[in-house]
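For this depiction, one protein chain was excluded, whereas all remaining protein chains were kept in their positions.
Chain nomenclature is as follows: A, B and C, assigned in order of appearance, with residue numbering initiated at 1 for each chain independently.
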Amino acid sequence: MQTYETTLTVRYSETDQMGRVYYSRYLEWFELARAEHLKSAGFPYSDMEKLGLYLVVADTYIKYIRPAKYEETIMVKTTIKEVNKASVVFEYEVFNEKKEMLATGNSKLVAVTKEGKVTSIPDNIRKLL
Amino acid sequence: MQTYETTLTVRYSETDQMGRVYYSRYLEWFELARAEHLKSAGFPYSDMEKLGLYLVVADTYIKYIRPAKYEETIMVKTTIKEVNKASVVFEYEVFNEKKEMLATGNSKLVAVTKEGKVTSIPDNIRKLL
Amino acid sequence: MQTYETTLTVRYSETDQMGRVYYSRYLEWFELARAEHLKSAGFPYSDMEKLGLYLVVADTYIKYIRPAKYEETIMVKTTIKEVNKASVVFEYEVFNEKKEMLATGNSKLVAVTKEGKVTSIPDNIRKLL
Partner (left out) sequence: MQTYETTLTVRYSETDQMGRVYYSRYLEWFELARAEHLKSAGFPYSDMEKLGLYLVVADTYIKYIRPAKYEETIMVKTTIKEVNKASVVFEYEVFNEKKEMLATGNSKLVAVTKEGKVTSIPDNIRKLL
């Protein structure tokens, strides 16, 4: 499944003294959205880790367009852009309840073993993605 | 060593939209101060974990007196109040740079194995505390 | 309305290297659950702040019983125990999906103005609570 939409509500702990969501919080939302996306595709990330397969982030880019505010309902749309032998590229679009775009971003995740060695993504998982 | 003083600077990410440090952040500071206290006593917590000894928090109380603000220098004074067979009680006092008390608190930590079973604190560590 | 139940899913960012939810995160969940409770009672906290009414935490106690794990569904039950002229006392019970109790806690919140002066909770809000 290529795209997925996750919704969440902005927590007070996610705001800063500028009265908006602090800029690192979007990466937590991206991770949350990736996890929901994987779960909906049939592979909860917690199951992957039990199998000894970890997805670590190799890089991330994020562009901030409009501030997110406390108690707003946020929708994060994730798209799987590439599935390679040992990596996956996710793209993100973040919207508020008025459908205004708040941020866009992308990140490359690499499959590693518990010891941190790069490894192949199993075929059955790759097919589902 | 019974008491220890740790200083830190308030990070922007620790503030909330009320313009003060968000209330859960003090628990991160308590943990940081405990870690510095243990390190100064000769037992970095990261070494303890390598030995398979984990200290988990059983309970925590915190009283908030004055707000902490961005970029303030904060001092957390930790006092070890009790060392029991399998637990330690820490007390905390938090001050700003004007020596105003911002918060007080305490927490009980219990020694457990990696599997989560309660275990004794080794004698050599107990003596140092 | 006296009690309210809020559910959430444990985020990866909420775990620590012990493989469980870090102990300060429960305070973020408490705050989230209070906000949902107030919203369901007809007073979203974001509206209160627009009226210049802030609820600041005066103290918090938390007892940790069982660890919370990544991707678990968590239910936080909030109970309003006391509503006074300028303060409210919330109690919390945290459960996992097997209905095991993970933590309990309570906190006292005091109504203040933007400048931090203690103020009365308006009658219409007090009645609803």
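Definition applied: a residue touches a chain if its C-beta (ideal position, glycine included) is under 8 Å from a C-beta of that chain, and two chains touch if they have at least 3 such contacts.
This one's a predicted model, so the numbers in the text were calculated from it and none came from an experiment.
Novice: Footprint of the hidden chain on subunit A, which residues?
Specialist: Per the touch rule, subunit A residues meeting the hidden chain are 17-18, 23-25, 27-28, 31, 49, 54, 56-64, 67, 116.
Novice: Of the residues in subunit C, which ones touch the absent chain?
Specialist: 12-13, 15-20, 22, 24, 70
Novice: I need the residue numbers on subunit B that touch the omitted chain, in ascending order.
Specialist: 9, 11-13, 28, 31-32, 35, 39, 44-46, 49, 69-71
FYI, only the chains that are shown with their structure count from here on.
Novice: For subunit B versus subunit C, what separation do you get between their C-alpha means, in angstrom?
Specialist: 23
Novice: Suppose each chain is reduced to the average of its Cα coordinates; what separation in Å results between subunit A and subunit C?
Specialist: 27
Novice: Indicate the residues of subunit B shared as contacts by at least two other chains.
Specialist: If we look for residues of subunit B contacting two or more partner chains, we find 17-18, 24.
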